[in-house]
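Apart from one protein chain that is not included, each protein chain of the complex appears where it belongs.
As written, the chains take the letters A and B, and residue 1 is the first residue of each chain.
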Amino acid sequence: MLVKINNLSYIYNPNTPFEKKALDNINLQIDEGDFIGLIGHTGSGKSTLVQHLNGIMKSTSGSIIVDGINIYDKDANLREIRQKVGLVFQYPEHQLFEETVYKDIAFGPKNLGLKDEELKQRVKSSMELVGLDYDTLKDRSPFELSGGQKRRVAIAGVIAMKPKLLILDEPTAGLDPSGRDEILDEIRKLYLKEGITIILVSHSMEDVAKLSNRILVMHEGKIIINDETREVFKKASELEEIGLGIPQITSFMREFKSKGNDVRDDILTVEEAKEEILKYLRRNKNA
Amino acid sequence: MLRDITIGQYFPGDTIIHKLDPRVKIIIIGLFIASLFFINSFYPYILILLFIGIVIKIAKLPIKFILKGLKPLYFIILITLFINIFMTKGEVLFTIGPLTVTKEGISMAVFMALRLVFLITGTSLLTLTTSPIALTDGIEKLLSPFKIIGLPAHELAMMMTIALRFIPTLLEETDKIMKAQMARGADFESGNILNRAKNLVPLLVPLFINAFRRADELATAMEARCYRGGDNRTRLNELKLKNYDIAILLSQIAFFGFIISTRYI
Partner (left out) sequence: MFYGNKKDGVQNMDDIMIKTDKVTYEYKSNIDDSVQTAVKDLSIEVKKGEFLVILGHNGSGKSTLAKMMNGLLLPTRGEVYVSGMNTKDEDKIWDIRSKAGMVFQNPDNQIVATIVEEDVAFGPENLGVPPKEIRKRVDEALSTVEMLEYKHHAPYLLSGGQKQRVAIAGILSMNPECIIFDEPTAMLDPNGRKEVMGTIKKLNKDEGKTIVLITHYMDEAVKADRILVMSDGEIALEGTPKEIFRQVEKVKELGLDVPQVTELAYELRKEGIDIRNDVLSIEELVDLLC
């Protein structure tokens, strides 16, 4: 168990006419090795929730335990928490500030007290993890890189802190399809090779379906669905009720099944759909 | 903290003070400020207080809101009090260590502090009852005669509008970048002044870069919407002086004229 959240609530402008419950009694457990897709509308509380996990926002009530440390403890070291829980914000390239790619990525680990060879190793390995070539790029200014590269520098800056839990808030926002696929591939690699637990906040059902093994759906400050990915997309009507969709391919399979065809309807990718339809067609041919 | 600042904030309403022509309001507040610097005794302050009170009453402004506007300036008001109490020579009342307190000092301190409070309150009366757009329109119109001597009246007003438009956006952005750097272990809260200033670099550099990017995009968007400076520009809401605007302006000129003249009586 990596994170345990108990009865967490956060209220904006308490005791004023503008009072708003951004988080409403959240209970959640995140285990090591989870790849969680966090979905919900703008204003559903997703971003507020993830900003609580590394102690950047402080709850109105409730508790959060990260890797055995109660983060609201008086003695809790916030730097240690922020090292364990890495948070990549939306459009992270907007926070780059150093003269070189190397210095920018080194900012986090330096704040943790790393120096010399160890620091260099950290920067180098995190650049490799996000697919940036260390030797050609380390001395370049981050501001003259392409949009996709800038974003990867920013993500590397968080990975360089070696978090146990990595949270990415809309990491593909504004990228074109190939840029999006590259970033998602790297996130998958981080998960599979480095064993980092991941929370992916996203609007794209297709992306979440492809990558995550568990999905949290937030609505009006509450977690309304917390289940395995395949199970979640079976609840299409529940999702549609709050205005969220399911991947087009899942939707197609459900539609196809509803016409009286005996196929699985918990399909998540085009590849799976192809297998299932081929099986179905061959069955029918033989019958 | 940044959200507590009420100076420059608009308190929407539908009163005659709100509807008064912004040019008239700017001139009246100009007179108000000028008269504060002419006043040399306590008595005219009663009239000033009366003026503030009546405006607050008619414009239906909550007193709390106005007091909140003074809050960020407590420190400056305290310094004013402090300096005047100890720096004014005169009849010594008592001494604390090397500091002497005089009767004139106390009187001067209260006088100066009141002037400051009135100055702030008066100015906030203008901004609380005038929308930023009306305010910039008013300034533009009032300054336009000075165009002949090369004063860029329209450009100044446009700059003010854009600044007002982007303040909330930039505040939000500051908050976001701050959080993002804190997530990477940045510390904005501890250390001595020198360290703190140094720690601001990861906040200020991205903020400036983003502001330049925004400015660049905004300029392109304005160009695409046919913006070419103030010449031949029309306005959705043109300012027109009505009779009651003129009446109020004249009455206030007389009122503040009287206050100013008290200095010479």
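In the analysis below, a residue touches a chain if its C-beta (ideal position, glycine included) is under 8 Å from a C-beta of that chain, and two chains touch if they have at least 3 such contacts.
Treat the numbers as computed from the prediction; the structure is a model and nothing was measured.
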| item | value |
| --- | --- |
| Of A:69, A:175 or A:236, the one touching the omitted chain in the full complex | A:175 |
| Residue among B:95, B:169, B:195 or B:261 touching the omitted chain | B:169 |
| Residue, one of A:115, A:189 or A:274, that touches the chain absent here | A:274 |
| Contact set of chain A toward the excluded chain (per top definition) | 41-42, 144, 146-148, 173-179, 203, 206, 243-245, 247-249, 251-252, 255-256, 259, 261, 270, 273-274, 277-278, 281 |
| Chain B residues that touch the omitted chain in the full complex | 131-133, 161-162, 164-165, 168-169, 172, 214, 217-218, 220-228, 232-238 |
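Rule of thumb we're sticking to: only the chains that are shown with their structure count from here on.
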| item | value |
| --- | --- |
| Whole-Å gap separating chain A and chain B, where each centre is the average of the chain's CA atoms | 44 |
| Interfacial residue positions of chain B with respect to chain A in the complex | 173, 176-177, 179-187, 201-202, 205-206, 209-210 |
| Complex interface listing, chain A residues touching chain B | 51, 54, 56, 79, 82-83, 86-87, 89, 92, 94-97, 107-108, 111-112, 143, 157-158, 161 |
